[in-house]
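Missing here is one protein chain; the remaining ones are kept as they sit in the complex.
For chain A:
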Amino acid sequence: MVTETLLEAELHRLAGSVPDPELPVLTLDELGVLRGVRVHGPDKVTVQLTPTYTGCPAIEAMSADIERVLHEHGVAEVSVVTVLAPAWSTDDISDEGRRKLAEFGIAPPRHSGGPGGPVPLTLSVRCPHCGSTDTELLSRFSSTACKALRRCVDCREPFDHFKEL
C-alpha cells in the first residue's frame, strides 16, 4: 500500500470517524471497512470502501455519509469506490470496536486466525449482559446479515452475536 500523505491521513481520520449507519456505536474505522483515501488534485478525493457482506444495504448510507463529511471539510469532489479484495473479515474490527460492541449488548466476533494461521480455539460466545459463557445459538441469522441470534442459558436473555466472517 502506498503511504498516505499528511492531508490524506487527515481526511482518512475524518472519513473513518463516520459512525456505522446500522451499528452507530462503531465508527467505520473501527469496523475496518475504510481501505484508503487518495487525493488526486486540488479538491478531488477518492475514498475506498469495502462491504462487510456483498448485499449489505448500509454501504450506500456509508458512502453518502463520507461524502457529506468530506464536503463539509471543504473537499469539492468526493468519489467513494467499492473494493472487494482483500475480502473484509471480522478480524478487521479493532479491539476498541470489539469493546464497544460488547458494551452495546452485542457479543463481538471471535478471532478466526485467518488462512494458514494457527488453528484457532473454538471459544464460547460470552453473554454481553451477565458475562456467562454458557450460551446457545437460536438462529444463524439475525436483525442484520452480519449477526446471529443467541440466548444466554444463565440469565435467559437473548442477544445478538457479530458472527465470524
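Here, contacts are C-beta pairs under 8 Å (C-beta built on N, C-alpha and C of every residue); 3 or more make two chains touch, one makes a residue touch a chain; residues count from 1.
Assume contacts and distances are computed from a predicted model.
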{"item": "Protein name (UniProt record) of the chain left out of view, among \"Group 1 truncated hemoglobin\", \"MaoC-like domain-containing protein\", \"ABC transporter ATP-binding protein\" or \"Ring-1,2-phenylacetyl-CoA epoxidase subunit PaaC\"", "value": "\"Ring-1,2-phenylacetyl-CoA epoxidase subunit PaaC\""}
{"item": "Hidden partner chain, touching residue among A:V81, A:L138 or A:V153", "value": "A:L138"}
{"item": "Contacting the left-out chain in the complete assembly, out of A:V39, A:C130 or A:L149", "value": "A:L149"}
{"item": "Sites on chain A contacted by the missing partner chain, in the whole complex", "value": "51, 53-57, 84-89, 138-143, 145, 149, 163, 165"}
